[in-house]
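Before anything else, here's the structure in question.
Complex shown without one protein chain; remaining protein chains in place.
What follows is chain A.
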Amino acid sequence: MTFLRDKFFPVTTVLIIIVALWYLLAIFLNAPFERDQAARANTTISTDQLIANTMHQERPVLPAPHQVAEEIRKTVFDIRPTSKRSLLYHGWVTLSSTLLGFVMGSLLGVLLAVGIVHSRTLDKSLMPWIIASQTIPILAIAPMIIVVLNAVGLTGLLPKAMISTYLSFFPVAVGMVKGLRSPEIMHLDLMRTYNASASQIFWKLRWPAALPYLFTSMKIAVAISLVGAIVGELPTGAVAGLGARLLAGSYYGQTVQIWAALIAASLMAAVLVSLVGLAAHLVNRRMGARAEGARP
């Protein structure tokens, strides 16, 4: 019952509002084309007919929700997953490089944070570069990464994953630096009174104290990894992946296909973020946190 009250109803209400607005916007944006058609044919068109027509255009400015849903259904269920026309196929291509990039980015972020927290030199020398790395627009650097890696013989999954890594290491590194520095002075002094070694302080104090920060930053990292993978697919000559699907859709004016890929990407992001959230929840519970959100 609390699930219905706290999660289901609020989320469903917002969803209904979004869909309703979407339909209104679709009518509003697609109507000029219908009026134009009627004018060319020297006929008049009734409002009812106009609205009905805006729901079923071949290449609408904004496809209606049911058109997108139908496109997703067709490309997910009616077509073999191995086919290049299947949304599942493209989704998997994007997902695999997202996950690879996310794992590499998280590891890189954690390693950088450990180095920064334990070495003053690294703190002074690395942090400005880490921040500078994120000021470069990813759209500008993504093709460079693909081209450079292609030149040294790396193609396919890895170059795309590298772009995800490039984006996702940042929130993890910043979050973990904060997390590893989060123990109170008293907790650190306590370890000193035990004459604990640096590795004991790390594994028994800094690491567990940092875990809530790690999961928070991994939520951001996994979503941004997906963005990275899609961006990485744009300059690859549009072979496969949701990014390729978006690009192909825009070449041929297939707005329904674009929107289907967009919705698929956002669903994938939602699922990935919730999975990280679930992992965080399980770990928090194992670490004795109060039932809901007791720890940062």
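By our rule, a residue touches a chain if its C-beta (ideal position, glycine included) is under 8 Å from a C-beta of that chain, and two chains touch if they have at least 3 such contacts; residues count from 1.
One rule holds in what follows: contacts and distances are computed from a predicted model.
One subunit of the complex is not drawn; among "Polyferredoxin, heterodixulfide reductase subunit A", "Sulfonate ABC transporter ATP-binding protein", "Phosphoenolpyruvate-protein phosphotransferase" or "Acyl carrier protein", its UniProt record names it "Sulfonate ABC transporter ATP-binding protein". Although one chain is not drawn, the whole complex shows that of A:52, A:239, A:271 or A:287 it is A:287 that touches it. Only one residue from A:190, A:234 or A:248 touches the chain missing from this view: A:190.
From the set A:205, A:229, A:242 or A:265, the residue in touch with the chain omitted from the display is A:205, counting the whole complex. Touching residues on chain A toward the chain that is not drawn are 184, 186-187, 189-196, 200, 204-205, 208-209, 211, 287-290, 294-295.
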